[in-house]
Structures are given as C-alpha cells and as structure tokens.
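Note that this complex is displayed minus one protein chain, with the remaining chains in position.
Entry: chain A
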Amino acid sequence: MRAPVLTFTDHGIYCPAGDFFVDPWRPVERALITHGHADHARSGMGSYLSTDAAAPVLRHRLGEITLDTVAFGETRRIGGASVSFHPAGHVPGSAQIRVEVDGEVWVVSGDYKTVPDGLSEPFEPVRCHAFISECTFGLPVFRWRPQAELATEIAAWWRDSVAAGRTPILGAYSLGKAQRLLSLLDPAQGPILTHGAVENTTQVLRDQGYGLPETVPVTPETKAKDHPGALVLCPPSAIGSAWSRRFGTLSTGFASGWMQLRGVRRRRAADRGFVISDHADWDGLNSAIAETGAERLFVTHGYTEIFSRWLQDRGLDAQIVPTEFEGETLEAEAS
C-alpha cells in the first residue's frame, strides 16, 4: 500500500511527497494557503503560496512575507506533487487546493460555499479520490435562503430603522462577509459608514478590482448627524462598544449563518439576525461531496462527529480530521 497523499499532523495537513503544509497552524517551512481568514492563514511560515486573488489580503494581514502566487487552475509542481488552486466561493480569492501524487488526487476544501454570491469566484467542484471537507454547518437545520431575499430584508430593515429614528448597525466579519453585504446594499438608499477594520479590507479588495460600492470610513471626527439615513457596517465586536455610541439610538443586526437559530439570536440580544453565511449549508455540503466523486472523505471544522456518521450511514468512507482550530463554531459564537 502506498503512502497517503496527505497526512494529518500536529502542525496541520501535510503532503509528504511535496514536503508542504496546507493552512498550517504552527510555523513550517512551506505553507499553501486557501484564504486569508485568521484560522487558515497564520504568521511565521517560511514561505507562502496562494492564488493571485488571495495575495493582497494575505500581505495586508500578515505584513512582510515570502509569498508566491498562482492563478486559479494553474498547476505547480512541488517535489513529487502537482498542486493547483480552484475557486471555493467562500470569500474573494478563496481556493480549494488539489494535490495529485502518482495519479491519486486529494482535495482540501478550505472553507467553501456552493451558491454564487456575486463577488467571490464561484465554487467549482473538483473530481478527486479523497476530499477533505469543512462541515461548519453540517446539520440539516441549516438551509440558506436565496441571497436576493436577504438583500430585500436588509434593505427593508435599513429603511424601517431610519424611519423610526434609529441607526441600523450591522455586525459582520471584516473579510468576506462585510464585502458581500456591501455588494448587496444599494448605495442610493443612503450613506454606508464603515468601521476601520471593515474599510481596510474593503479598500484592498477594491484596489484589486472587486466591484464594491462607495463607503464613508468612520473616523474619530465622524458625527451621526452629518450622515442622515446612514447604515453602519462593522465587526460584530464593535456593536455595543464605546465606538458604536456615536451613532445615537441603534437598531442592531448581525449577519451570520448562526442567526438561523432563535436561541443564538436571543443570546446575542440583537434586534435582527440575518441568516447569511459564507459556508455551505446542509444541502450544499452534500451536493459538493457527491460532485467530487470521492471514495474517501475527511471532515473537519464543525459538527464533525454527526456529519461523519451521516456520511457513513450512506455507505461512504468518512473520517474526522483532528484540528486545533474550530473556526466559526457555535461555541465560538456563544463565547
């Protein structure tokens, strides 16, 4: 029996034939990075390889790094392995990584969603023998509604809040979710004020050519009354902080897949929870797995025990990948 294409180590996913790691969580010599979120792209690696599209955000977040890039679909030979990056549809620039050794193909999904969001390069299924899939929302209670419905809902909330004399303030991750929301908002409805963390990443992506509406960065001098009818976009942690008090009476909203659960919404004590996620929902995970045609499955990040048992029930060879980083779990949401 030949050696596996990828193995699971205490530093992360490792390819012996190419002597590299994928999204490692401890410093290693050579790291292939799926996308710029902090639990996938960490500092301290000897060298980095990512897509051209992911590179500006990586440089922005990690500073001076040795970074090599490839185009989506371009094959690169590393030692005994051939690697290529394929769109994951998670955030702008995000990729799945395909690794082929002696004709055997493994794919690391990174984070992904199967439905196009109009901004990220749309998910492409990649045929493979083994698929390492995230399953953040690997429960059948998670099913996302069409994005257009969410856009209508958010627009109505913006309008109603302003009419009621409140400032709508929307909490979302600075990379990916915030820009997706921006692309769903209609700037004709009013000014869009952004928190520094959101604005910085937005500017990086704007410079790359992603189509994003005009925003007004919030500075210490910003006053709510100078921007009547505005909506504020910020990281979730900024809501309720001293920073958010300058906007007067607020109507608070959070945009996250976890908002599907009423208990989480209530715990957040937000006025509104918008169910919008950059991860695949239950149907998305199942269809993506089916389309890879993979004989072996490894699940990571999320409800791994339940999801692997579900796959095993359906006659698939599924195992759990041990990981130190649980990403966007409900526990992280709760804490």
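Operating definition for what follows: contacts are C-beta pairs under 8 Å (C-beta built on N, C-alpha and C of every residue); 3 or more make two chains touch, one makes a residue touch a chain; residues count from 1.
One rule holds in what follows: contacts and distances are computed from a predicted model.
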| item | value |
| --- | --- |
| UniProt protein name of the chain not shown, from "Carbohydrate ABC transporter permease", "DNA ligase (ATP)", "Metapyrocatechase" or "Ubiquinol-cytochrome c reductase iron-sulfur subunit" | "DNA ligase (ATP)" |
| Of A:260, A:277 or A:300, the residue in touch with the unshown chain | A:260 |
| In chain A, positions touching the absent partner | 139-143, 252, 260-267, 269-272, 303, 306, 309-310, 313, 330-331, 334-335 |
